[in-house]
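Following: one structure in structure tokens, then a few remarks.
With one protein chain withheld, the remaining protein chains of the complex are depicted in position.
Every chain is named by a letter (A and B) in the order it is written, and numbering of its residues begins at 1.
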Amino acid sequence: MGQLVVNGLALGSIYALVALGLLLIFNTVQIVNFAQGQLLMLGAFIGISCAVTHELPVAAAWAITMVAMALVGIVFMVLVYFPLRGRPAFLVILTTIAMGIVLENLALIVWGPLPVSLPSPIHGPPLRFAGVVVSMHQIFIFVTLAVILLLQFFFLTKTRFGILMQATAQDLHTARLVGIPVNRTIAVAFAFGAVLSGIAGLLVAPIFLAEPTMGGSLGLKGFVVSVIGGFGNLPGAVIGGLFLGLIETFGARYISSNFRDAYAFVVMIAVLVAWPRGLFGEKSSEKV
Amino acid sequence: MFYVSLKTSVTAVAAIWLSVAVAADAKADAASCPSSIPFGLTTALTGNLALLGTQARNGAEFAVDEINTGGGIADKKIALATEDTGASSTDALNAMNRILEGRPLVILGSMISPHVFAQTEVVTKSETPFLVGATNAKVTMQGSKWLFRTHVHDGQLAELIPEYLVKTLGKTKPGIMAVADDYGLGASKGIQAALAKLKVSPAAVASYAPSDKDMSAQLLEIKDKGADSLILFGRPADVTLVIKQMNDLGIKLTTIGNASIVAQTTLNNLSAAEADGGYAIGGMIPQTSTDAKILDWSKRVQEKYKVPADNFTVSYYDTVYLLKSIIEKVGCDKPAIRDALAATKDWNGMLITYQADPQGDLAHTLGIYRNEGKTPKLTGPIRESGY
Partner (left out) sequence: MRKALRWKAWPIIALSAAVALAVPVIAHDGYVIQLLNIAILNAIVVIGLNFATGWAGQINFGQAAFYGLGAYTTAIATKAGLPWIVTPFLSVIVVVVASLILGLPTMRLRTYYLAMTTIGFGEIIRLMIVHWEPVTGGTSGLRAIPGISIFGIGPQGQIQHYYLLIATLGLAVLIALRVRNSVLGRAMIATKDSEIAAEQSGVDTTRTKLLAFMIGAIYAGLAGCLYASSIRFISPDSFSGTQAILLMTMLIIGGMGSIAGCVVGAVALTILPEALRFLGQWYLVLYGLGVVAVIVLAPGGLASLASQVQPRRARLR
């Protein structure tokens, strides 16, 4: 059973990273990016292009991928956010879904459908204790999540720009009136959001392999996590993600593996029925 | 002026009658085929089944190109029209309707059973020979006398895998893990029934969605319930993950399953230690052949399509050549081709011989493979009893 906990938490950490990326964008511009999973896939493939095709050292591959994903995030912002400012929410949802379809099929054309592996930055034999196996890569995933959380917290609350981003998140219009460089904070949000997904992709590819359709399911789980935790909420995303990973793993083991994907949705619907704003509540309020 | 004499009209009628009779006779001879012999092919070229579906196109197209370069069938070239079925059976039906517009002589269907189920009625109505690789056992039980299958099916695998596992490998408590699509679930059911006949009950029966990445929960269940072996049925992409995760978790179980375990696309992503020891029973693959010509064929197919050839590629390649040999004998007459297919006996394909049974199944030989490190080795062919 301990093994289920370890594997569930590792999976949940990936979900949490996807949700964190979604959060960053949502907090700033009230857009839920339904293509977040495809950004994860893009990060994985950029990493593979560097590390496998061009045989660069893994650390360099990571660095290049993060920079590339930041640029992708900004391009995404230009294509999706600016034209759709002020439009109703479901049009935005459909636009991001369509962008996801574009990215997935471009990836199929460029990289083909065969799954590819990416080496992990960490090597070494797995830890074994109390009948549980923890691989080095799983530890790397936990450590990365913790580091990102700390960095994000520090950035948003202790640096000047981070505080400006929070202000923009609370009220865009007022922030602009007060002279906050709103466009810059939005760009940073999109860039970081894409980078977070890219990192998730780099973490996933060594264990789950990368193929162009990998984004759909992982992205969907990321949204579920955001819903459970409540959009706009950092601790919510992390706790929600870890929670979902555990639920899926335990459900598949003890209830039925046939309905594994359903557990996420059932939990999500149950949470929403009881707390329509998610377990931890949204930050933004509805404008009258 | 327009008066036609009795003599002229009788001669005219006789001439017409004679030419029709001669033409009817001429049909039974390849020389009477149209200058471009129309073959139809429907398979999944896009969508989530494309990785599998393109193998049908690869095998069929490669054969057609080879034949045409060599002059065609009795100097008539084959024109292969291909339609993409996409991922849904509605699209598959539309694709079949489009193919039928071109009035093909024969149609090759895909290995995706739900698509073939959707297409059978309309093909049967058009009275066109329909050759498929679809593996669901019930495909040839639909009662269509125009449908033939040129690849081994899940019914045969469901019998042979448990038998090999229990009688030859001596395992009595298998865990079953299958991908939750038509391919995997159909096989899983058949395997459970065959195990019951051998008085063996599985330790656990699990499945995973085609897009799932983490199968550790299912593997742990199978291990916890004391299984001594694993029967694994999936596609190369997910089978790779299962084997990897089994290794990561330190679970050591004799693994036997379908051809995905020895497929090149699976082995490319596994280390030698991970792949070693896995058994597979299924349609025969070219990579383990000792015949240099077959290995060369496999290399050329991979060069052309950038994807390694698999058991389906071979099957569709053989199917085109089988049709060629039949058309050379009976000409471009659909009922005659159908009859010849139903009478197929000991026709030599690349790796197996084909023989028609009353249901329309032509393939009865499977290969048993075992991975030595990352290289699959052919342990031997097994023939379905009675063949």
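Heads up, the rule we're going with is that contacts are C-beta pairs under 8 Å (C-beta built on N, C-alpha and C of every residue); 3 or more make two chains touch, one makes a residue touch a chain.
Keep in mind that this is a model prediction, so the values were computed, not measured.
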Quiz prompt | Which residue of B:A74, B:A87 or B:V200 touches the chain not shown here | solution = B:A87
Quiz prompt | Touching the absent chain when the full complex is considered, from B:D75, B:E121 or B:E328 | solution = B:E121
Quiz item: Thinking of the whole complex, not just what is shown, which of A:H54, A:R87 or A:H173 touches the missing chain?
Solution: A:R87
Quiz item: Which one, A:I97, A:I139 or A:L246, makes contact with the chain that was left out?
Solution: A:I97
Exercise. Spell out, residue by residue, where the missing chain touches chain A.
Key: 32, 79-80, 83-84, 87-91, 93-95, 97-102, 104-106, 108-109, 220, 223-224, 227, 231, 258-259, 261-262, 264-266, 268-269, 272-273, 276, 278, 286, 288
Quiz item: Which chain B residues would touch the chain omitted from the figure, given the whole complex?
Solution: 45-46, 83-84, 86-91, 93-95, 97-98, 100-101, 113-114, 117-118, 120-122, 136, 138, 142, 180-182, 185-186, 189
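The working rule: only the chains that are shown with their structure count from here on.
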Quiz item: In whole angstrom, what separates the CA-based centres of chain A and chain B?
Solution: 40
Quiz prompt | Residues of chain B defined as touching chain A within the complex | solution = 48, 50-51, 180, 206-209, 211-214, 216-218, 220-221, 237, 240-241, 244, 248-250, 265, 268-269, 306-307
Quiz item: If you look only at chain A, which of its residues touch chain B in the complex?
Solution: 3-4, 7, 11, 108, 112-117, 126, 128, 133, 135, 204, 207-209, 211, 213-214, 216-218, 248-253, 257-258, 260-261
